[in-house]
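In this view, the complex is presented without one of its protein chains, the others remaining in place.
Take a look at chain A:
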Amino acid sequence: MLSQDSTAQIDKELAKYPADQRRAAVMSALRIVQAEQGWLSKEAIADVANYLGIPEIAALEVATFYNMYELEPVGKYKLTVCTNISCLLRDSQEIVEHLESCLGVHCGETTADGKFTLREGECMGACGGAPLLHINNTDMHEFLTPEKIDALLAGLK
(Lines give C-alpha, C1' and ligand atoms only; values in the text may rest on other atoms or scores of the structure.)
Protein backbone atom coordinates (compact mmCIF):
# COMPACT_ATOMS: atom_id res chain seq x y z
CA MET A 1 0.00 0.00 0.00
CA LEU A 2 1.23 3.47 -0.79
CA SER A 3 1.16 5.91 2.09
CA GLN A 4 -1.10 8.93 1.96
CA ASP A 5 1.94 11.11 1.88
CA SER A 6 3.25 9.27 -1.19
CA THR A 7 -0.03 9.43 -3.08
CA ALA A 8 -0.35 13.13 -2.29
CA GLN A 9 3.08 13.71 -3.79
CA ILE A 10 2.30 11.49 -6.79
CA ASP A 11 -0.91 13.42 -7.40
CA LYS A 12 1.12 16.61 -7.67
CA GLU A 13 3.29 14.96 -10.31
CA LEU A 14 0.27 13.65 -12.20
CA ALA A 15 -1.03 17.20 -12.51
CA LYS A 16 1.94 17.99 -14.76
CA TYR A 17 0.73 15.74 -17.57
CA PRO A 18 -2.47 15.39 -19.62
CA ALA A 19 -5.16 13.45 -17.75
CA ASP A 20 -4.92 10.52 -20.18
CA GLN A 21 -1.13 10.23 -19.75
CA ARG A 22 -0.83 8.94 -16.19
CA ARG A 23 2.11 6.77 -17.20
CA ALA A 24 4.24 9.92 -17.55
CA ALA A 25 4.34 10.21 -13.75
CA VAL A 26 5.83 6.76 -13.21
CA MET A 27 9.42 7.97 -12.84
CA SER A 28 8.59 10.43 -10.11
CA ALA A 29 6.14 8.03 -8.46
CA LEU A 30 8.88 5.41 -8.17
CA ARG A 31 11.28 8.02 -6.84
CA ILE A 32 8.77 9.15 -4.22
CA VAL A 33 8.07 5.61 -3.05
CA GLN A 34 11.75 4.74 -2.97
CA ALA A 35 12.49 7.83 -0.89
CA GLU A 36 9.93 6.67 1.64
CA GLN A 37 10.67 2.94 1.70
CA GLY A 38 14.41 2.99 0.98
CA TRP A 39 14.15 0.70 -2.06
CA LEU A 40 11.62 -0.64 -4.53
CA SER A 41 10.21 -4.03 -3.69
CA LYS A 42 8.10 -5.96 -6.21
CA GLU A 43 5.05 -4.99 -4.17
CA ALA A 44 5.98 -1.32 -4.17
CA ILE A 45 6.40 -1.35 -7.93
CA ALA A 46 3.04 -3.09 -8.32
CA ASP A 47 1.43 -0.53 -6.02
CA VAL A 48 2.78 2.30 -8.14
CA ALA A 49 1.54 0.61 -11.31
CA ASN A 50 -1.91 0.08 -9.81
CA TYR A 51 -2.13 3.63 -8.59
CA LEU A 52 -1.28 4.96 -12.03
CA GLY A 53 -3.45 2.40 -13.79
CA ILE A 54 -0.61 1.05 -15.93
CA PRO A 55 0.61 -2.55 -16.39
CA GLU A 56 3.04 -3.72 -13.72
CA ILE A 57 5.58 -4.54 -16.39
CA ALA A 58 5.58 -0.89 -17.53
CA ALA A 59 6.59 0.26 -14.05
CA LEU A 60 9.09 -2.58 -13.61
CA GLU A 61 10.71 -1.75 -16.93
CA VAL A 62 11.31 1.81 -15.79
CA ALA A 63 12.56 0.73 -12.37
CA THR A 64 15.15 -1.56 -13.98
CA PHE A 65 16.24 0.85 -16.72
CA TYR A 66 17.26 3.88 -14.67
CA ASN A 67 20.34 3.64 -12.46
CA MET A 68 19.10 5.48 -9.40
CA TYR A 69 16.30 3.08 -8.51
CA GLU A 70 17.19 0.34 -6.02
CA LEU A 71 15.68 -3.08 -6.58
CA GLU A 72 17.33 -4.59 -3.49
CA PRO A 73 17.49 -3.16 0.03
CA VAL A 74 20.35 -0.70 0.52
CA GLY A 75 21.97 0.82 3.58
CA LYS A 76 20.47 3.76 5.41
CA TYR A 77 23.02 5.89 3.59
CA LYS A 78 23.84 5.09 0.00
CA LEU A 79 27.08 6.79 -0.97
CA THR A 80 27.66 7.05 -4.71
CA VAL A 81 31.08 8.29 -5.76
CA CYS A 82 31.47 9.54 -9.31
CA THR A 83 34.52 7.93 -10.88
CA ASN A 84 34.03 9.17 -14.42
CA ILE A 85 36.75 11.02 -16.33
CA SER A 86 36.80 14.47 -14.70
CA CYS A 87 36.53 12.95 -11.25
CA LEU A 88 39.13 10.29 -12.10
CA LEU A 89 41.55 13.05 -13.10
CA ARG A 90 41.08 14.56 -9.65
CA ASP A 91 41.75 11.36 -7.74
CA SER A 92 38.28 9.93 -7.21
CA GLN A 93 40.14 6.62 -6.81
CA GLU A 94 41.67 7.89 -3.58
CA ILE A 95 38.19 8.80 -2.33
CA VAL A 96 36.83 5.36 -3.20
CA GLU A 97 39.77 3.62 -1.49
CA HIS A 98 39.44 5.78 1.60
CA LEU A 99 35.73 5.01 1.85
CA GLU A 100 36.36 1.32 1.30
CA SER A 101 38.87 1.22 4.12
CA CYS A 102 36.72 3.33 6.50
CA LEU A 103 33.61 1.25 5.89
CA GLY A 104 35.27 -2.12 5.38
CA VAL A 105 33.29 -2.84 2.21
CA HIS A 106 33.94 -2.71 -1.50
CA CYS A 107 31.97 -0.72 -4.02
CA GLY A 108 28.60 -2.35 -4.56
CA GLU A 109 28.42 -3.68 -0.98
CA THR A 110 26.54 -2.73 2.17
CA THR A 111 28.07 -2.66 5.67
CA ALA A 112 27.04 -5.49 8.01
CA ASP A 113 25.10 -3.09 10.25
CA GLY A 114 23.06 -2.00 7.24
CA LYS A 115 24.14 1.60 7.62
CA PHE A 116 26.14 2.27 4.48
CA THR A 117 26.04 1.15 0.87
CA LEU A 118 28.97 2.18 -1.30
CA ARG A 119 28.63 2.69 -5.04
CA GLU A 120 30.58 3.93 -8.01
CA GLY A 121 28.53 6.24 -10.18
CA GLU A 122 28.59 7.87 -13.57
CA CYS A 123 28.98 11.57 -14.32
CA MET A 124 26.65 13.63 -12.14
CA GLY A 125 26.95 16.78 -14.22
CA ALA A 126 28.96 18.49 -11.52
CA CYS A 127 32.50 17.73 -12.74
CA GLY A 128 33.81 21.15 -11.70
CA GLY A 129 33.43 20.06 -8.08
CA ALA A 130 35.36 16.81 -8.50
CA PRO A 131 35.91 14.57 -6.70
CA LEU A 132 32.39 14.24 -5.39
CA LEU A 133 29.72 11.94 -4.06
CA HIS A 134 26.02 11.76 -3.56
CA ILE A 135 24.13 10.59 -0.50
CA ASN A 136 20.80 8.83 -1.10
CA ASN A 137 20.49 10.32 -4.60
CA THR A 138 20.03 13.82 -3.24
CA ASP A 139 22.86 15.42 -1.25
CA MET A 140 25.88 16.30 -3.33
CA HIS A 141 29.23 16.73 -1.60
CA GLU A 142 31.98 18.24 -3.73
CA PHE A 143 35.73 18.91 -3.59
CA LEU A 144 36.20 15.85 -1.39
CA THR A 145 39.38 14.96 0.48
CA PRO A 146 39.96 12.02 2.85
CA GLU A 147 39.63 14.46 5.77
CA LYS A 148 36.28 15.70 4.48
CA ILE A 149 35.11 12.11 4.13
CA ASP A 150 36.00 11.45 7.76
CA ALA A 151 33.98 14.46 8.87
CA LEU A 152 31.09 13.49 6.62
CA LEU A 153 30.95 9.90 7.90
CA ALA A 154 31.11 11.11 11.51
CA GLY A 155 28.07 13.28 10.82
CA LEU A 156 25.95 10.42 9.43
CA LYS A 157 24.29 8.87 12.43
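Here, contacts are C-beta pairs under 8 Å (C-beta built on N, C-alpha and C of every residue); 3 or more make two chains touch, one makes a residue touch a chain; residues count from 1.
Just so it is clear, contacts and distances are computed from a predicted model.
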Chain not present in the shown complex, as UniProt names it (candidates "Heme chaperone HemW", "Recombination protein RecR", "Energy-coupling factor transporter transmembrane protein EcfT" or "NADH-quinone oxidoreductase subunit F"): "NADH-quinone oxidoreductase subunit F"
Hidden partner chain, touching residue among A:Leu2, A:Ile45, A:Val62 or A:Leu118: A:Val62
Chain not shown: contacting residue from A:Thr7, A:Asn84 or A:Thr111: A:Asn84
Given A:Ile10, A:Ala25 or A:Ala44, the one touching the chain that is not displayed: A:Ala25
Residues belonging to chain A that touch the chain removed from view: 16-18, 21, 23-28, 30-31, 54, 58, 61-62, 65-69, 83-86, 88-90, 121-130, 134, 137-140
